[in-house]
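For reference, the structure discussed in these notes is given below.
Omission of a single protein chain aside, the complex is shown with its protein chains in their original locations.
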Amino acid sequence: MAFGIGGAVGTALSPLPWKLTDDLSIWTQNWPWTPVPPHGEVTQVDSVCTLCPGGCGISVRKVEDRVVKIEGMPGHPVNDGGICLLGASGAQLLYGPSRIEGPLKRVGRRGDGRWQPVSWKAAVAEVAGKLGVLRSGGEPHTLGCLLRSDRGTVPGLFSRLLTVFGSPNLMRMPSIQDTYELTLYQMQGALALPGFDVDNTDFLLSFGSGYIQGWGSPVHMFRAHSRWRNRGGRVVQVEPRLSISAAKADDWLAIKPGTEAALAMGLSHVIITESLYDRDFIENRCRGFESWVDAEGRIQPGFKQRVLNTYTPAKVSEITGIAAADVVRLARDFAKAARPLAICGRGRGRVPGDLGAFMAVHALNALCGSIQRAGGVWAVPEPDYINWFQPEMDKVAATGMQQSRLDGAGGPQYPLARYLTSYLAEIINAGKGYPLKALLVAGDNPAYTLPAGGNVRKALDSIPFIVSFSSFMDETTRMADLVLPNHIYLERLEDVPLAQGFSRPLVQLCKPVTAPQFNTRHSGDVVIDIARALGGSVATAFPWKSYADCLKETLGGNFQKLMRQVYMVGRGTGAPGHNAAFETASGKFEFTNPEFKIRPDYEPIEAEGDAASFPLVLVPYDSMRLASGFVADSPFMVKAVDDTVLKGRDILVEINPQTARKYGLADGAIALLRTPRGKARVKIYHFEGLMPGLVAMPTGLGHSAYDEYIGGKGVNFNRLIGPVQDPVSGLDAAWGIRAKLTRV
Amino acid sequence: MNSGLIPEGVKRCPTWKFALGVAIAGAVLLWGVYAMLLCWFKGLNQTNMNNAYGFALWIWADLAVIALGGGAFFTGFLRYIVGKDELKHIINYAVLIGFICYSSALLILAIDVGQPLRSWFIFWHANVHSMLTEVAFCLSCYFGVLTIEYLPLVLENRKIDQVPFFHHLGHNMHHIMAVFAATGAFLSFFHQGSLGGVSGVLFARPFGFREGVLIWPWTFFLFTWSAAACGPCFTISITKLTEKVTGKKLVKDNVVELLAKISGWMLTGYIIAKIADTIYWAAVTAPSKGFRMMDFYSHNSFYGLWILILEVGICGVLPAAILITDRGRRNQKTLVTAVVLASLGVCLNRWVMVLQMLAVPVLPFENWVLYIPSWQEVATTVLPVAYGVILIMVSYRYLPVFPQEPELNPVKS
Partner (left out) sequence: MEAVNRRNRAKKYGMVIDLDKCTGCGSCTVACMAENNIPFRKDESDKLLSIAWLHVYKLTNGKPFPHTDVCYLPRPCMHCEGHHGHSPCVSVCPATATDYDEETGIVSQIYTRCFGCRYCMAACPYHVRLFNWWDPVWPDGMEKMLNPDVSVRMRGVVEKCSFCYHRHQRAMEKAYLEGRRELEEHEYQTACTQACPAGAITFGDLNNPKHAVYRLKKSPRAFRLLERLGTRPKVYYLSSREWVRQAGDNHLQQEKQKI
């Protein structure tokens, strides 16, 4: 016993316990499972972010070959050092767990997620084999191709492949670009992109555009907003919900959803009756303002006539729910501003919208002379650097190209539309036209981003062969038969031909800042490989050794310049001042283009569903903290999402407390949200800033694919809404859908 | 072998009954140990604490057991310093309860910190400005003192006492016990106070913050005072509970009544000071920071004004009134009610000063945050209770804890 006690005392007095205590604490500071980022040479590489069409310049901080941080590129004309949270989390996409590590071939049933890695050679051979059958069977037009964008060399290669293959079915993802392009074509005769000179405007009137929620080039719009704050520019937001854009605006006008065009027409009414319009522009550079006599001798009412007859402030107030006095005041303020600018396209602009409304807003700009002028709207010419030789088409291709497009765009019913991608699924499911036998999907995730998600999946299911070029295991890729993963933007060389909404032509070069992480391959190279493997006239249309060669040849002398400085800004169309000739037949701005007889107007687009079974209306809202496009959110972004948007796996839908009380929906209660298109479990969030009678749901959640950091959270809004066709253009103009909320 | 260990002149229950009791308490203890190991190996994500509730059930339990353990220092103070000699008949038990309370507090702290293996940094990198540093030093020292005070009792065990070395050690320790009692009283005064200081110095937490003298906020003194007043009440409560369980009278009424009387007057003084403090805080301190008193109470379902009424009125004024009257002390029912209420009151005070303080939003755009402990937190908090029960059972069985027991319960042979 004494020995034991002595031993204990001895040990206690020896340095041993102290040493052990110290060692243990040091151990807690060096836990082997806590990563230690290695040091190394630090470099900064400039490139372009392509995660959205914003076109921001980025500056990537690297430690050895590791991408550690992505920052905005100082001095860049779009973002001047700023960056959005998606751009800032690019490294998470690069290293994230949803990356596809190499070409995959489906085994087992579609969507089961069982894959077999294959070699690039075998994968390309497989595509060529499957596509070759279509050509030899004389039905090359049954090949479809879905792209995010149709501009730049990579979409150019896909487009070229389809042409020489013999299919007219190249489709671009829908957005307000569709509608704005038609607007510019109708009213200015221009094949152009819309550009908004937000740097120089002093009064922004936004018809529901989320000008700081991702509309246009997101960071560029943020910077413009701050400039207005510095210099006293004014912003008015017209929208039924107190969005961030509404909250940041000087005035928020809560309008009945879907009636924005009526307000635009009403504002024109006041501007015309009070003679506040730009007399020089209207009298010398416009047509169709006054009534005219057409070729058949009939009197055609001019814009002025129609506005004066129909859209009195009182009438507009009745339609929109905005007080007549507010309509008058807003019209005066807008017209009296030095450089007013009206913009439209709801939220982030993913749904095209109705053409009449866009033209009404464009007419409002025209009234104030804000066309092709500092602070106004510009028709930015299409990039013109791609001048490839005309490919030769064999007979199969020529016959195939004569087929009408499956989506009906450019057809007899909708001659104006270039793409009607939103309807593809409905057409396929209804068995109209001919069946698609193969589909290439690149740069987007239609199974997630297209409306009526259920229909889209069903349609995809009916296509026997789907090839995905995605870098990520997204919803569409999960339904593919073959996956040919692209490098992500940080690993690849590619031209970036536009920055959405930017008022000057801008060409940029995205370059590899780090070596590819996985066995991925540039889609440009893969298209060339496929063409080669198809042989014949298809192969001869692609003479380039590699995509890089193709790009260098295409850009010519500008390639090296872009490698050095990332971007090149074009001079735009002519000098400031609206003296650029319009490309219409008259050479003037057309309020109503006589060729098409489409007019700026308010034609109510009803929300789908009957009011009796669906007493509420569901509308979407966009938030910068969630990406709703081809790229899913990053783990950092999901982390930054408020708990008033996502809680656990539940999405929160906003509802005015007054409406909520009516339906007995307590704050935080779980409810079942039904629309004619689907149903979903949601959590109720009382929000005073939403118009009574509406339910608002954030977009960008509800991914069923991806990893556990971003998938399986909330509801995909696109699953609950379907397209509603604008009778004039054929474009999807849905702004909301009727809905019902029941407690569960 | 058992009978050889049991003190002379007392009767104990059969071994099987004792073993059963220990086994039941032991099962609870094991449950707590399991939860403790979960917390150590998996981390504090096992709790329902969060970034708004960095202090929760455990810190409350710490503050509460230390306040309740205050019976040891204050009884010691009365016995050795003031010279209330009768209290020697209850001092052993007071010391034992104190020992249990303080060792429990240290154990809970060792689970509560995020990096237990580094907790000695509190001594090594001590920050003299921190109340927690003061708490850590005094608490550890006082725990040493309690161990020294408890040791002679252990040495009085019949078997141990047979070893001459231990016999002499125990004998000599008894002689110098007054020195330790004085040291203990001093240390206790400070660490009870610094525990009060913990919330009192948080000048950016208007609910807890109190003005004061020099570096000490009023809560410093209030905590010491309340521990001195309520600690002995807890000693009496446990004594009464032990008597109930054993079915024997263990301490004479005059001893209990003396302690109760002193407690009663301490409690009276304390509760007057507490009311004054509350009024000053509500009328001056809080408004100077932009708060009405009712901002701290009215906005949620749990922390209503009732909690203040319960703490100060029902568990403060009422027991004080009972204990300062002869009739109140003589009547066993009112006596027990008063000491239990007083013990509850001090616990409630500690709860409010820890948990309500964190629940009250300070930023105007934040909301109240309420918290419910996880089972792991509850289990680890019950662990010391089980451990205390076992230690009391063992001590009572084998040590002469109650000197008056043989006299009050003569063994018929």
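We just call them A and B in the order they show up, numbering each chain from 1.
Note that in this section a contact is a pair of C-beta atoms (placed from the backbone, for glycine too) under 8 Å apart; a residue touches a chain by one contact, two chains touch by 3 or more.
Bear in mind that the values here come from a model prediction, so they are computed numbers and not experimental data.
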In the intact complex, which of the presented chains make contact with the chain not displayed? A, B
Option touching the unshown chain, where A:N79, A:T142, A:T259 or A:S523 are the choices: A:N79
Looking at the full complex, which residue from A:A247, A:I299 or A:A430 touches the chain that isn't shown here? A:A247
Which residue, B:P7, B:G70 or B:P206, contacts the hidden chain when the whole complex is considered? B:P206
Considering the whole complex, not just the chains shown, which residues of subunit A touch the missing one? 28-29, 31, 33-40, 63, 66-72, 79, 81-85, 88-89, 91-92, 94-97, 212, 218-219, 222-223, 225-226, 229, 242, 244, 247-248, 252, 254, 517, 624-625, 634-644, 646-649, 656-658, 688-692, 707-709
For subunit B, the residues touching the chain missing from this view: 43-45, 49-55, 112-116, 118-119, 121-122, 124-127, 129-133, 136, 198-199, 201-206, 287-292, 295, 357-358, 362-366, 369
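Going forward, only the chains that are shown with their structure count from here on.
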Averaged-CA centre spacing for the pair subunit B and subunit A, given as whole angstrom: 64
Which of the residues in subunit A come into contact with subunit B in the complex? 21, 24-25, 27-29
How about subunit B: which of its residues touch subunit A in the complex? 115, 117-118, 120-121
